[in-house]
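Below: one structure, written as structure tokens.
Removed from the display is one protein chain of the complex; every other protein chain stays in position.
The first chain written gets the first letter, and so on, giving A, B and C; residue counts start at 1 in each chain.
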Amino acid sequence: MQQKPDNRLKIENLTVFRSELPLFEPVSFSMKAGEAIQIKGTNGSGKTSLLRCLCGLSHRHQGLIRWNDANIDDVKDDFYAHLLYIGHALGLKPKLSIEQNLDFYQQLRFTQDQAIILQALEQLKIGAYHDELVGNLSAGQKRRVALARIISEPVSLWVLDEPMVALDVEGQAWLERACNQHLADGGMIILTSHQTIEGINGLTELRLNETNWKETYLMDEGLA
Amino acid sequence: MSSPLWSLVKREISVVLRSQSEFVYPLAFFIIVTSLFPLAVTPDPVQLAFLAPGIIWVAALLSILLSLNGFYQADYEEGGLEQLLLAGVPGSSIVIAKSAANWLVTGLPLVMIAPLIGVLFNIDMQANWVAMLSLLLGTPTLCLIGSIGMCLTLGLRNGGVLLTLLVLPLFIPVLIFGASAVQAASIGLDYSGQLAILGALLILSIILAPHAGAAAMKISID
Amino acid sequence: MWTWFYQLASPKWFYQFSNKLLPWFRAATFILFAAGLALGLLFSPLDYQQGNTVRILYIHVPAAFLSMFVYVLMALSGGIGFIWRIKMAHIVSVSCAPIGAIFTLLALITGAIWGKPTWGTYWVWDARLTSFLILLFLYLGFMALHNAFDDRKTADRAAAILALVGLVNIPIIHFSVEWWNSLHQGATISKFEKPSMDADMLKALLTMIVAFQVYFVTVLLQRVKAEILLREKLSGWVKKLVTNQ
Partner (left out) sequence: MYFQSFKEFIEMGGHGFYVWLCYGVVLSGLVSYFIYSKQLAKRNQRNLIKFYKRMDARSQLNANNQLNANNEAQ
């Protein structure tokens, strides 16, 4: 696996807005190779919104998101080449087979490696289904297919939104092993989860606290 | 390896063709709507021939409008669109690829079947030929303009109704010149001017629509 | 110059500025309308062809002119807001839409009423009326789209794109409708083809156009004020303003 060990992601005073209201108190953190962060918070605290802003999909935030000391919008190509985001919507086409889905995402990264796809599916115990249409799979199996991308597309920064949802114990254990391997190889992981994850080494927690409403008046000249 | 844009078009088409409904429904809609007019207005061949250009064009326009949803909505909800953007595919390429696929799957069959409708409506060979030509030039424009409206309404609850309100006024020039070309041909007048304008509208929409659509798509995904 | 420009983009400053301007604009609207109505109804001559119905021109033409002018303003300020991310520009753009729709509706209604004595029927698919009908649809689409989003900033940006697409399309639509009309038109009398306009008529018409414009600015400022309050509700100055009353 090719890794650039000097990649850094830095977040400064980031808060996300929904209907013009800040969702949580500004957070700051930075991460480098081999680090993992779990974002915690109650339902509606803005975990998913935060991840979408981190990926540059959403711009409803205030604060800085820096990839190797540059604004992510300015180094989009480099940032996206190192980023894998798996959200609530898994991005799988129900009318295509498992293999076709994974193959397409490889093509978008200008690679084509069928062996690694099959290997990933094998690890996830869905290798036998590789030519099955995604639409015929169960929710847990679909999640496994989406997570297979972390093997089939070797990149350094994983952003996973609730990756444990719909996975059985075996699947969760696999994910934890994969995360540990990734961190040992010098990767970075940001994930959200309701449950406490014990199997991932050195996972730091970041808690999102709801905004203290009265303090927002201090921003007198309006927001943005 | 083939170019990314073409692989995107191929993927769109293969996805859509697998579900058949995207391909068959607009075509069936086109045929059924046109066949309602003789029942509703008159079976008189002379009058039908007079009405045919307008009927064919209005029905084609509505079929295209109907087909737009299938190319964007599911892809948006399943998270495919955001993955494409995250893979660094420019939004304008996505719009071009989807419009191309949309036209190949919906527009082209309409063009092919239009002469058949023309025969049912008793218009002569020359006008039939012009109907095909005008649809060939006009339907891609409709797909492109429609894609802007579609991208604007992606995440919305009543997107379908809103799409109609947003897009139909923008379709009017294409409708006017398309129907008028067929009409001119059916009474033996020169129709090259109308076709030229349809071509100009197509070029203009190829240049502008992908950018507007891409901007709209980013806002909808935001 | 530039500081003034920056101030204009600050909602707080704009709010106070429009508060200062509004009384003057309200008074000017009143005076100009009084003058325009007097000129149009009392002090302008009959048309030798249309008689007294020509007096409808003094309200139809300003409404029609404003409906197009407001669309252009709405699209341009929406575009400025979109490109440079200026909040005030979006506020102006969004506030323009319902006013423009009303002008368009009034132009349509007066045009239809005028049609009865001129053409013998309320509605004729003539180029002008058809164009304004389409313009009304464009306005309604803009407002419906802006309404459909929950988040105001997203709504602003989406609606701005639609307005710009509409701005590119309006000349094309207008041209195509004119062309279509000339193709199908029999012998309807155009209401506006005048070799020359009487000086008194011109005076009345110009006064009315200015009156409509000043009215537009007044109503726009009132709407903008309300919109600023909603959008700046998290700023200290709005809270102070609202709760200290």
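We take it that contacts are C-beta pairs under 8 Å (C-beta built on N, C-alpha and C of every residue); 3 or more make two chains touch, one makes a residue touch a chain.
Being a predicted model, the structure only gives us computed values, none of them experimental.
Among C:Leu32, C:Ala63 or C:Ala155, the one in contact with the hidden chain is C:Ala63. Touch with the chain omitted from the figure is made, among C:Trp24, C:Phe43 or C:Trp125, by C:Phe43.
If you put the hidden chain back, the residue from C:Met143, C:Leu167 or C:Leu229 that touches it is C:Leu229. Residues of chain C that touch the chain left out of the display are 29, 37, 41-46, 51-53, 55-56, 59-60, 63, 99, 102, 105-106, 109-110, 113-114, 116-117, 215, 218-219, 222-223, 225-226, 229-230, 233, 238-239, 241-243, 245.
The working rule: only the chains that are shown with their structure count from here on.
When the C-beta contacts at A-C and at A-B are tallied, the pair with the greater total is A-B.
Distance from each chain's C-alpha mean to the overall C-alpha mean is smallest for B. Distance between Cα centroids is largest for the pairing of chain A with C.
Chain B and chain C have CA centres that are 32 Å apart.
Remark: chain A and chain B have CA centroids separated by 37 Å (rounded to whole angstrom). In chain B, the residues that reach two or more other chains under the touch definition are 222. Shown for chain C are the residues in touch with two or more other chains, of which there are none. Put simply, chain A touches chain C in their complex at residues 18-21, 60, 216-224. Here chain A touches chain B in the complex through residues 55-60, 76-77, 80-81, 83, 85, 87-96, 104-105, 107-110, 112, going by the rule given at the top. Taken together, the chain C residues at the contact with chain A in this complex read 10-12, 85, 87, 150-153, 231-237, 239.
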